[in-house]
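Only a single protein chain was left out; the remaining protein chains are all shown in position.
Right, chain A next:
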């Protein structure tokens, strides 16, 4: 679910089959900082089996680049989980 508010804050919630998979996705997607220096920030968190992403951006153009690259990375994580999961322990 993608929400965009007038305040320049946008949110995305991604449900996973389990909380451990949601935490793995967080672990894979959180370490890299935004390649752009300013004008955008992104925060990731997990509650139960849902990955939450919250963007703050000055311009729609910058937000679009970040969101589309995030979605590509997310789909790569999900494909990797499908092929090389389930998690041990």
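The definition used in the following text is that contacts are C-beta pairs under 8 Å (C-beta built on N, C-alpha and C of every residue); 3 or more make two chains touch, one makes a residue touch a chain; residues count from 1.
Just so we're on the same page, contacts and distances are computed from a predicted model.
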item	value
Hidden chain of the complex, named as in its UniProt record, picked from "Eukaryotic translation initiation factor 3 subunit I", "FAD-binding PCMH-type domain-containing protein", "N(6)-L-threonylcarbamoyladenine synthase" or "Tubulin polyglutamylase TTLL1"	"N(6)-L-threonylcarbamoyladenine synthase"
Touch list for chain A against the chain that is not drawn	24-25, 27-33, 35, 69, 72-73, 76-77, 79-81, 83-89
